[in-house]
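So the structure is just underneath, and the comments pick up after that.
What you see is the complex with one protein chain gone and the rest in place.
Our next item is subunit A:
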Amino acid sequence: MGPMTSAATASSPVDGIVATVSIVLSLLVAAWALVVAVRQRPPDRVQFVGLAALEVSLLVLAVLAVVAVGGGDRPGEPGAFFGYLVTLVCLPPLAWVLARMEPTRWGSAIVCAVCLVTPVVVVRLQQTWEVLGG
């Protein structure tokens, strides 16, 4: 079994309230951005604040993961796990930069698309942590 103990696999640092908040927040921003896009408006303040809040929750998630790894826990697939983690914290800034380049309804559509992808990446992140624990 190696150094992996049952205590280490019992709880995943990326499968708690912070992950849930991130997913819900992301879907809310996606829904709002979709409404704005349908109304033919460029990205608005709500989307910016939403993306900022999403980024904060994703950074907290990343810190939790790094702290867990520092404490001796190991993800099931380390390479994929850290790949997803880095990608994840880059998504909201990417959405905002691309949206700023397109100050039309399509900018809002970009925010919507990225915020639909983010929850998928959170779930994949959780799966790559849990491979060994299962």
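In this section, a contact is a pair of C-beta atoms (placed from the backbone, for glycine too) under 8 Å apart; a residue touches a chain by one contact, two chains touch by 3 or more; residues count from 1.
Convention: contacts and distances are computed from a predicted model.
K.L.:
Leaving aside the chains on screen, match the unshown one to its UniProt name from "Cytochrome aa3 subunit 2", "RNA polymerase subunit sigma-24", "Cobalt/nickel transport system ATP-binding protein" or "Integral membrane protein".
P.N.:
Checked against "Cytochrome aa3 subunit 2", "RNA polymerase subunit sigma-24", "Cobalt/nickel transport system ATP-binding protein" or "Integral membrane protein": the hidden chain maps to "Integral membrane protein".
K.L.:
In the whole complex, not just what's shown, which of A:Leu34, A:Leu98 or A:Val123 touches the removed chain?
P.N.:
If we include the chain that is not displayed, A:Leu98 is the one touching it.
K.L.:
Based on the whole complex, identify which of A:Val18, A:Ala68 or A:Ala109 touches the chain you can't see.
P.N.:
The single option touching the absent chain is A:Ala109.
K.L.:
State which residues belonging to subunit A touch the missing partner chain.
P.N.:
Residues of subunit A in contact with the hidden chain: 79-80, 83, 87, 94-95, 98, 101-102, 104, 106-107, 109-110, 113-114, 117.
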